[in-house]
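The structure under discussion is supplied below as structure tokens; questions concerning it will follow.
For this view, one protein chain was removed and the others were kept in their places.
Chain lettering (A, B, C and D) follows the sequence in which the chains are written, and residue indices restart at 1 in each chain.
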Amino acid sequence: MADHLPILEVEDLHTHFFTKSGVVKAVDGVSFSVKPGETLGIVGESGSGKSITAMSIMKLVPSPPGRIVSGDIRFKGESLLPKKEKEMRKIRGKDISMIFQDPMTSLNPVFSVEKQMLETIMTHENMNKQQARIRAIELLDLVGIPDAAKRLKNYPHEFSGGMRQRVMIAMALACNPKVLIADEPTTALDVTIQAQILDLLKKLQQELGMAIIMITHDLGVVAEVCDRVMVMYAGKPVEFSSVKELFDKPKHPYTWGLLSSIPQIHNRKERLEAIKGLPPDLRDLPKGCSFAPRCSHVKDECLIKDPALSEDETDHFVRCLLYEQEEKVTVHE
Amino acid sequence: MAAEAKADQMDPAINRKKNSSLWLDSLSRVIKSKTSLIGLVIITLLIVVAIFAPQIATHSPTDQSIIDRYQSPSSEHLLGTDELGRDIFSRIVYGSRITIQIGVITVGISMIVGVFLGAVAGFFGRWVDQIIMRLIDIMMAFPSILLAIALVAVLGKSLTNAMIAVGIVGVPHFARIVRSTVLSVKETEYIEASRVIGAKNGRILFSHVLPNCLAPIIVQATLTIGTAILDAAGLSFLGLGAQPPLPEWGAMLSDGRSALQTAPWVVMFPGFAILLVVLGFNLLGDGLRDALDPRLKQ
Amino acid sequence: MLNYIIRRLVSLIPVIIGVSIIAFSLMHLVPGDPARSILGEKATEAQLEMLREELNLNDPYIVQYGNFMGKIATGDLGDSIKSKESVASEIGGRLPATIELTLFAMTIAVVIGVLAGVIAAVKQYSWFDNLSMSGALFGVSMPIFWLGLMMIWLFSVELNWLPPSGRLSNDIELTKITNLYLVDSILTLNGTAFIDAFRHLLMPGLALATIPMAIIARMTRSSMLEVMKQDYIRTANAKGLAGRLVIFQHALKNASLPVLTVIGLQFGFLLGGAVLTETIFSWPGVGRYVVDAILSRDYPVVQSTILIIAIIFVLVNLITDILYTLFDPRIKLD
Amino acid sequence: MSELLRVQNLKKHFPIYKGAIFPKQTGAVQAVDGISITVNQGETLGLVGESGCGKSTAGRTILKLLEPTDGKIFYKGQDITDVKGEELRKLRKEMQLIFQDPYASLNPRKTIEQTVTEPMKIFGMSKEKRQQKLDKLLEVVGLDSYHKSRYPHEFSGGQRQRIGIARALALDPELIICDEPVSALDVSIQAQVINLMEDLQKEFNLTYIFIAHDLSVVHHISDRVAVMYLGEIVEIGDVEELYGNPKHPYTKALLSSIPEARPLEKRERITLEGDLPSPSNPPQGCKFHTRCPWAEDICKQKKPVLKQVPGAEHQVACHLVKEVVEDTEATLV
Partner (left out) sequence: NSEGEDSNSQDTTDSESAEEGSGGSSTFVFGRGADSEQLDPSKVTDGESIYVTNQIYDTLVRYEQEGTEVVPALATEWDTSDDGLEWTFQLRDDVTFHDGTDFTAEDVVFNFERWTEGAEYVYYGYMFGASDENPSGIIENVEATGDYEVTFTLSEPNAPFLNTLAMPPFGIASPDAIEEHGDDYFKNPVGTGPFIFEEWKQDDSITLSKNEDYFGETAKVDTVIFRVIPDNGARFMELQSGSIDAMNGMNPQDIQQAEDDEALQIIRRPSMNVSYMAMNTDKEGPLKDKKVRQAINLAIDKEKLLSLFEGIGKPAKNPMPPSLWGYNDDVEDYGYDVEEAKSLLAEAGYGDGMSITLYTMSNPRPYLPQPKFAAQAIQEMLKEVNVDVEIVENEWDSHLSATENGDHDMAFLGWTGDNGDPDNFLYVLLDKDNAKKGSAGNIAFYKNDELHDILKQAQTELDQEKRVGLYEEAQEIIHEDAPWFPIAHTTPPLAVKKEVQNYIPHPTGSEPFNYLELN
């Protein structure tokens, strides 16, 4: 890879919501980095803090009640946290852009696609309307919308879901961002359309070379498009490795659970191995390891001690006492 | 399998709340909200004043002392006296009874008729709906107070007729809200579910649809009491509502009007009482709306 | 678009027929004798009977309704029983006053209401939010007839700042063009008249505007808050658009849709509220006129005026509907 | 296995009206456009297809929640197409429905007890018996009996789905139509519910029509699978046969679109162009021809019918079946 320096680094990020009924620790110690041209996947169940992590990077956490409590986010080595809202607006949409889960609601229904694209381009690039329009048509072509010049005049509701997601992507790419955050970009779409979009993202990354953070709860999607993956549970990363490693040698019991609870076509199981119980309430996390109450390998110690993120030699991190002990055991031997 | 399933009990949300029903839950939310608590306090105060009017009032509400007319507030007459030398404070205190009566009766009329029409229209649809909704449209084409005035002109001036008129004028609002709620509730899966288990129309309407329309109805009722009191007071102000010597606040205000220059208090206090009570109902209504259904916005 | 408007207009016909039936029959149910009110206290029974014959008051209701509608269809609103004037010209003479008052009130209500609502929503939980929303709560609870009297007491009696009644002082000369005095004074570049007309308009306008203003403010706020939660606002922010652009374009345009509907409905309130306001401020408009007519059972006046007010109200709502479609491209017109 | 349900050429069209005062029918949404299926006692028939292809409508029409536009429904050999009133209510005892949305399918103002016992009450079961049955049902679906006085909002999605299942089971039905019962659930919870449904099927000898858009889930749970496209069944067959040897281009495309949690398997993907056409104005001939990569002239003119694939429990509706099979056999695993 040409550039080994990470373009975006997140370090020990804590984002909490201070609600009437308690503090929601939505993101609680997340660290990762992405390099240009790389795709990082973030997976986890609903409510595990994936979107809030993304919103924290954009500094768009709804406030109040949300607040980045501690940690650091660095873009090209420069910390974003001290930046003022005005400066952030210059970065958003230009250096870091984002696409969202639901293309049906993410475009403003009362403005034409043209207006929404042009305003993005003209906010960040020094272009007049004419130039911006040309750029917009170019972008729509790029994401595979036929007859782009004409469709530009349309309103969002005149597009189908897949088309709208393409428009969203075009808009996100308008200013050649260095980082593209895709928050479950295909969850709301049908499988055949999902495939189209995932192919498109892969193609675009090859052409444009930006870093992609792909947020999803679908391990299939991760397997298809990501280079590295972070598994989140209850606001914390529990496992972090290359995609290959994760599927070959999953370490965390939660990851095991996830992998074995999805039905797989190539490998029809008699019975799914479900993870028992429910995800915890983030306002009131259990003591010790958050996953312990649902873990099939739970030990007494897990209920008391919150494990730290461990690392093995292959860049494979896991947050689990099983491995801390293993290490200890190996040391003993 | 059972063991696996029972792990659901770990859900902390479940363990925290013990025997809470949806209504109790809402009630506690109402009380927790500061604004609706103020509303509740005002309304309770109104009711207490109404019940204990004879104890609270310092004078009879109707006893006149023409010699003492237009006296400014003093320790003898806390809020002064009116055009016939009656004690304004005592009249306001007794007037609270009329206000409550107005609120309950008008909204009762609007609600009973409106809910019936709305539920029938929404539930049975088709031509029944068409006919009812056209009627409602026609009623809604009149500015409400104007329609109320015309109705009182037909029925004759009296507090009762003013209440009937204001009640009728409020019908379309209830009908519309109930109809749209019924329509949306009717489409929900739990109504379909009750069809699947073989429930009949009557059961579905009374046991499933209407209870789920209750929240918006209650909210609407609370807010409508406020407007009903305003409208009825407006009618009395125009001389179409309460007749003498009833200490109705709007009528008091109207009678005091001729002395606005010399005795502004005759107008000031009854009007303030109206404002306060209507405010109370609006505060409570707002609170109820938030508590019963945060999504319900008018 | 035209097609849509025509279709909507056609669908108003049954409503208007219904309204006319109600307007007609209401008046005929009112007890009392219109002939008496024309001829007054000194007329004899014979005179009364003659007049009843003359006015066809002895015909069956159906025939009277038929006559009424037939005349309306030809644009003839009949003559006032009381003043003998043609109702059309009487309404024509008063309507500008009411229109000026309601438009003025609506302008105040919309401008202040929307602005306060937007700011309150953007600065949710700030002192401004708390203050303006408490104000709005008082506003929706306000007996406007009382507010009007209190304003007169304060600003006319105690402070002597504003005139308590009327539209224009006697000594002010104004050439009437539209009969909306503010407009006329601007058209004729008559500064003194403008100020005088404005001073007369201020109190009744504010009193009438209170409730709609409060409702619009509350509606705008909640609608803005709702919209600000939407995904497309998040998108707009994520695109790095300027904050004011996000609020005043992306959010407000969407939030204005429900507000628009409310504005349409509030127009009806204004027309109704004009009854009280015009009474209190001696404003020579339609509201007072129709109430007087109802009370003195001036059939033709009541029927026609109520019909006209209802039609205006229905049309205003039609206009808001049409505006709605212009604001919201999602609504398909056919 | 004996035949439980047979559907012949079932159609459901929703009329479209125009005109404010005198509405006129100007067209129809052809949500279900002539489907024929048989379901055998004790089996699970999977029904897959993209959003809007008419799966739910088919299910509801079979249950007679919607009046069929055309076609016949036989239940246990008896023609139930036109039954009404009391007879229909009796029939309801035998056929039940489980819904997709666990939040919308329970009346928020009724306790769990009321919800689950309502069907028994309707069919006149005594109070005592109702209590016994309630306790049993709750146990079966894995809820504690102290839950019964609670309201739906106090439960999580998975638990609500269990309550829905308990209600469906209350009348000891034979056939349950499951309309995407797990789509709204998180992966870890999804597995729990799927397992539960499988257990119940065994225990009570239930017959399922299992509607889903998730091909892996359908694969896991079904004995036979029908693939729907725009209101029609394009392919139906034994699950392993259909997944292992898909014949219809649409089925192939669907199967190749699923992102699978197998990062190393690089598959050739058949990407479909464009979106699903509108069911109110479906294409002539084969409804799939507008998106089919292999479409020929005949596809635009003639509507294909379901034909038996020799040597297997497998039917397909495609003019090109043979050629297509030859073409893609090499590339498809």
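One rule holds for everything that comes next: a residue touches a chain if its C-beta (ideal position, glycine included) is under 8 Å from a C-beta of that chain, and two chains touch if they have at least 3 such contacts.
Predicted model only: the values in this text are computed from it and were never measured.
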### Task
Give me the visible chains that the unshown chain touches, in label order.
B, C
### Query
In the complete assembly, which of B:Q64, B:Q101 or B:S207 touches the absent chain?
B:Q64
### Summary
Filtering C:V15, C:L101, C:L137 or C:L174 for touch with the omitted chain leaves C:L174
### Message
Please identify which residue in C:N3, C:T74 or C:N160 touches the non-displayed chain.
### Response
C:N160
### Touch criterion as defined above, residue of B:L260, B:I274 or B:A291 at the omitted chain
B:L260
### Query
What is the set of chain C residues that contact the non-displayed chain in the whole complex?
31-33, 36-51, 82-85, 89-90, 92-94, 152, 156-157, 160, 163-167, 169-171, 173-176, 279-282, 284, 288-289, 295-297
### Query
Where does chain B touch the missing chain, residue by residue?
62-64, 66-67, 69-70, 83-84, 157, 239, 243-245, 255, 257-263
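Keep in mind that, in the parts below, only the chains that are shown with their structure count from here on.
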### Intercentroid distance (Cα basis), chain D paired with chain A, Å
32
### Numbers and ranges of chain D residues touching at least 2 other chains
156, 158, 192, 195
#### Entry: Junction residues of chain B - those touching two or more other chains
4, 8, 11, 13
### Query
Residues of chain A touching chain C in their complex?
58, 60, 64, 85, 88-94, 97-98, 100, 102, 105-112, 119-120, 123-124, 155, 157, 168, 171
### Of chain B, residues touching chain C in the complex
35, 134-135, 137-138, 140-146, 149-151, 153-154, 156, 226, 230, 233-234, 237-238, 250, 253, 257, 260-261, 264, 267-268, 270-272, 274-275, 278-279, 281-283, 286, 297-298
### Message
For a test of understanding, state which residues of chain A touch chain D in their complex under the given definition.
### Response
45-46, 160-163, 190-196, 198-199, 217-224, 243-244, 247, 257-259, 261-266, 268-269, 271-276, 278-279
